[in-house]
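The complex appears here without one of its protein chains, the remainder shown in place.
The letters A, B and C name the chains in turn, as written, and every chain counts its residues from 1.
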Amino acid sequence: MADLLTTVDDQQLADRFDATRRLTEVLAAPLSAEDQTVQSMPDVSPTKWHRAHTSWFFETFLLVPSLPGYEVFHPDFGFLFNSYYEGVGARYPRADRGLVSRPGIVEVADYRRHVDAAMTDLLGRGPDPVTASLVELGIQHEQQHQELLLMDIKHVLSRNPMLPAYGPRGPQPPGRAEQPTWTTHPGGTVPVGHAGGEFGFDNEFPRHLVHLEAFDLADRTATCGEWLAFMDDGGYRRPELWLADGWATVTAEGWDAPLYWSSREDGWHEFTLAGDSRVDPDRPVSHISYYEADAFARWAGGRLPTESEWEVATLARSATFGTAGNLLDTAALHPAPVSGPTSAPFGDVWQWTASAYSPYPGFAPAAGAVGEYNGKFMVNQYVLRGGSCVTPVDHVRATYRNFFPPSARWAVAGLRLARNA
Amino acid sequence: MADLLTTVDDQQLADRFDATRRLTEVLAAPLSAEDQTVQSMPDVSPTKWHRAHTSWFFETFLLVPSLPGYEVFHPDFGFLFNSYYEGVGARYPRADRGLVSRPGIVEVADYRRHVDAAMTDLLGRGPDPVTASLVELGIQHEQQHQELLLMDIKHVLSRNPMLPAYGPRGPQPPGRAEQPTWTTHPGGTVPVGHAGGEFGFDNEFPRHLVHLEAFDLADRTATCGEWLAFMDDGGYRRPELWLADGWATVTAEGWDAPLYWSSREDGWHEFTLAGDSRVDPDRPVSHISYYEADAFARWAGGRLPTESEWEVATLARSATFGTAGNLLDTAALHPAPVSGPTSAPFGDVWQWTASAYSPYPGFAPAAGAVGEYNGKFMVNQYVLRGGSCVTPVDHVRATYRNFFPPSARWAVAGLRLARNA
Amino acid sequence: MADLLTTVDDQQLADRFDATRRLTEVLAAPLSAEDQTVQSMPDVSPTKWHRAHTSWFFETFLLVPSLPGYEVFHPDFGFLFNSYYEGVGARYPRADRGLVSRPGIVEVADYRRHVDAAMTDLLGRGPDPVTASLVELGIQHEQQHQELLLMDIKHVLSRNPMLPAYGPRGPQPPGRAEQPTWTTHPGGTVPVGHAGGEFGFDNEFPRHLVHLEAFDLADRTATCGEWLAFMDDGGYRRPELWLADGWATVTAEGWDAPLYWSSREDGWHEFTLAGDSRVDPDRPVSHISYYEADAFARWAGGRLPTESEWEVATLARSATFGTAGNLLDTAALHPAPVSGPTSAPFGDVWQWTASAYSPYPGFAPAAGAVGEYNGKFMVNQYVLRGGSCVTPVDHVRATYRNFFPPSARWAVAGLRLARNA
Partner (left out) sequence: MADLLTTVDDQQLADRFDATRRLTEVLAAPLSAEDQTVQSMPDVSPTKWHRAHTSWFFETFLLVPSLPGYEVFHPDFGFLFNSYYEGVGARYPRADRGLVSRPGIVEVADYRRHVDAAMTDLLGRGPDPVTASLVELGIQHEQQHQELLLMDIKHVLSRNPMLPAYGPRGPQPPGRAEQPTWTTHPGGTVPVGHAGGEFGFDNEFPRHLVHLEAFDLADRTATCGEWLAFMDDGGYRRPELWLADGWATVTAEGWDAPLYWSSREDGWHEFTLAGDSRVDPDRPVSHISYYEADAFARWAGGRLPTESEWEVATLARSATFGTAGNLLDTAALHPAPVSGPTSAPFGDVWQWTASAYSPYPGFAPAAGAVGEYNGKFMVNQYVLRGGSCVTPVDHVRATYRNFFPPSARWAVAGLRLARNA
């Protein structure tokens, strides 16, 4: 996982740990005990499970092996809150997480405090580089679950016919999307992947060369307005636009719009974390699958970029932009309207790429159970880049590889078009 | 449903209403918000759903049509808390009740108070006989859901690997089961069904004649000790003992013991509302399906009684016993040990009969949506008689017809043997 | 199974054996090797499987135990062609019978000849009464499979978009259905079940008393014309007409007409053994489930008769009619038009009754594997009476109990209305 050579300042690490742990609780705070218990589909986990699992991660990979005298909070929590680490032992079935009412949110809060106190102790002892690196991994891991917590509760609340809100609508900047412009990249044999020096997940390493043909990348993500045009043009009814598996999914699932969209008398609405909302044509489209992104790109006369194309083009552009964007820190919790012909490379929506999620040449997972973090998922998934409005702001970078199966729609995911130059 | 000729004293009815509504809340009180939200399988409903649905029943069938000026508590609750009344309108899918976090338990309590206040108003106006009869039906309906609430939460808690208890163990009378004795009934053409004069569900009417051959009925229910002997004799591995559909179910589900039983180093345990417990050979066996009851009876050289046999034999015996037994009022919440060769005809466990659930000759459901109460379920189910340790004490009688599909195991159901005389 | 006291004439038995075996081959003759191989759903068996299985029955229950020196035709056929006899041993999965291309029809014909020759030998030795009784059972068993063969191939051919015919259309007598008349039966405590003296299946015994209220039974079966009226009146769209499980099935399966019916520009068509045909309003409706029969009866203001009602009413009427009717010997292979207000009690279509398939009081299956013939299926099924246009003529009688699950539609099954007198 982490690049072990990183120099970590102990106090900075402890501060980051505290801030991250606190943010999780802030995100869960608007949710009732009942809200935090429900699992609306196997991909979704209950809020209280996220709160407990992230604590289990620190307990299992840091406190038990590295803090002398540490006692686990509860002997059954290892079974209940292990997500997928075969090397750690047996675990409760993922699809049944919503059947477990106890521990409730009060006991989960106790668990978090127990772990936090012990971690403070551990961090105060001046952790060695390997330990510090695992703490950093635990922080990054918890940030991933912050995004999952919001994705998941959105799905949970969407299943309620009353369409209740997670919270009030965030700041609503005005905006009006214009025709996108394109930036051309000349291609060549270029380096991709994490350059080291700061934290990166193991799947971003090693940095390596790829050969690219020249290509164009759109300067903004596709909007809901463009998606409505795709729908109006029979996008969900024309098999020639779709991959075979995509068309089979459209047919079997009856898809005729992005997830969370519904047709009403006054037009299309979408469910948001602030409840029901009219679809805004100027915002980036989100909650689409890879299949839909691919079909839309074909309809639009373009294609999805590969992850390498996205990365080299974005790194060029980010020299100007950094990773600023509509990320979790904006508190918008929803894609913001595009203003003009461009949008930030980061934020708003994750962007599906045309790249199947595979190991980079020379990839080697870490030893031990923590090595299960990324590598074993490198099949049947596609890479997404860029971060979304529910991604923690200090969690994303140009080399970051997010991934979902091509049928998944509950991530805040959209697309940016590419084409051959 | 109800026999409309019953003379109902208004104050008695109001008192029964109050007591019944209060009991539901007492039964739910030990359960956290999280506990009350979970649905562990499609047959199970969340506790808070039971609390809301029983209120919806009064709101829909009494308050809206009969209380001038009544306003429904929430416009969406009709959709959320209708169970199966097609005549009333659309409803939320049964299997998804566990996905609805809101309304939470606080709002459900508000809903109950709102309905109770209005019902007090209605009852204070001196309801006409038809209305009073519907109130009685609503009370009986809520009593059924009291049993369901306990059956369901037992299943919910059983899915938690920590095997948490609903509450402390109830009174534990000592007992030692002896060989059962048999009572012979001479048969003949005899009346069965409700004789009128008191409340009965529509499915208990009309009283009619059936012809019975002479038969013997065991004086007690089958025990866990006898069930262990059945298991030791290969009961779950010998297809010749089983109905074809039963054997297919045993094979597909991997059944090798009653629901909630698990094999440990020190023998068989069962999950109870008081948590994990060793199987007690002197208690009536419970949580078995019709298939298992039928196979056991075949193994034991007997058969299940028909519902008519059970009824006429029990009515003869109940002249002595009444309907006393280990019912909900004992607070045992678990079958009690059998003492000697007999047990009460009522209580401890529902008793599977050999009778498919069919309408009595001349059966006619009530007009309107309330006519859906029983009649439309008269297929693919078997009749059970006698009540269980979680049945409200004033809810059961010799003519009462409970029913479940032959594969159902989450009811507190056992059996009593019969044989040809 | 059989009533063992029957006096069987040896030569008559041998002749019946020969004729029955020959008829099976006559029924299979129009079918190609490809036709005889296909299994279109788990309930259906390939034609060549029926031909082999009926031979296996004689081999297993007669030749192996009773013919000295008999050698089984092929050591694997016991596994391949055992249908459901757990007592005989393991067997190939029912749902996979269509995956077995070998033995082909030539080898199956060899198998039949091998068994026939050995049976001729056995029958020539003057079988003892028990053996003769098993031969009779084997003959009756093969007759059941003759009907299944035709039911099954109809389903197979119906799945072919070219709607090929099994054979040419049979004789087409004219007819015009008129309003049915009703015959009243006074009820009382009356005997039902097989009286002995001739062959009967074990499920028809023992004869016993039942008590019936007075009732009316319609003098003819319901017609396609009446069914079209039911459909026009929203029969498949009105939940109040249906049992709950029936409505769930209608919704899940999208039923809007009987099996094999399809709507065309010029009206409703149905698939028959002679290929595509227009629905004839004067013929008895067929290929309906119990759920549909029950809903139709409710819509029509009547109900289905119980099997006892059907039996006592038919026995009274059959004093005049015998068991004559449109059975397999008419070669019509399709229900014939009703002429006037009555139809024969037997033939055309099996008639769903309101009776769940249960053992008669005192029922005892035969010892050994042959005891699995009927008893183990006495759950989750309903009784049908009367025989159909594909039932062998000497196979049916008033006490005969056919049975299918309530959702089954591939039998030639309709209904006759009853009502309370």
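One rule holds for everything that comes next: a contact is a pair of C-beta atoms (placed from the backbone, for glycine too) under 8 Å apart; a residue touches a chain by one contact, two chains touch by 3 or more.
Values in this document were obtained by computation on a predicted structure and should not be read as measured data.
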Displayed partners of the chain not shown (whole complex): A, C
Residue touching the undisplayed chain, where the options are C:Q11, C:T120 or C:N160: C:N160
Touching the absent chain when the full complex is considered, from A:P46, A:G138 or A:G246: A:G246
Contact partner of the left-out chain, one of C:G104, C:G124, C:G322 or C:G362: C:G104
Interface with the unshown chain - residue positions in chain C: 32-38, 40, 48, 76, 79-80, 92, 96, 98-102, 104-105, 156-157, 159-162, 164
Chain A residues touching the omitted chain (full complex): 84, 86-87, 189, 208-213, 239-240, 242-247, 290-291, 294, 354-356, 358-359, 361-362, 372, 376-380, 406, 420
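Definition applied: only the chains that are shown with their structure count from here on.
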Copy-to-copy rotation for chain A and chain C - C-alpha atoms, rounded to a multiple of 5°: 180
CA centroid of chain A to CA centroid of chain B, Å: 47
Residues of chain A touching at least two other chains: none
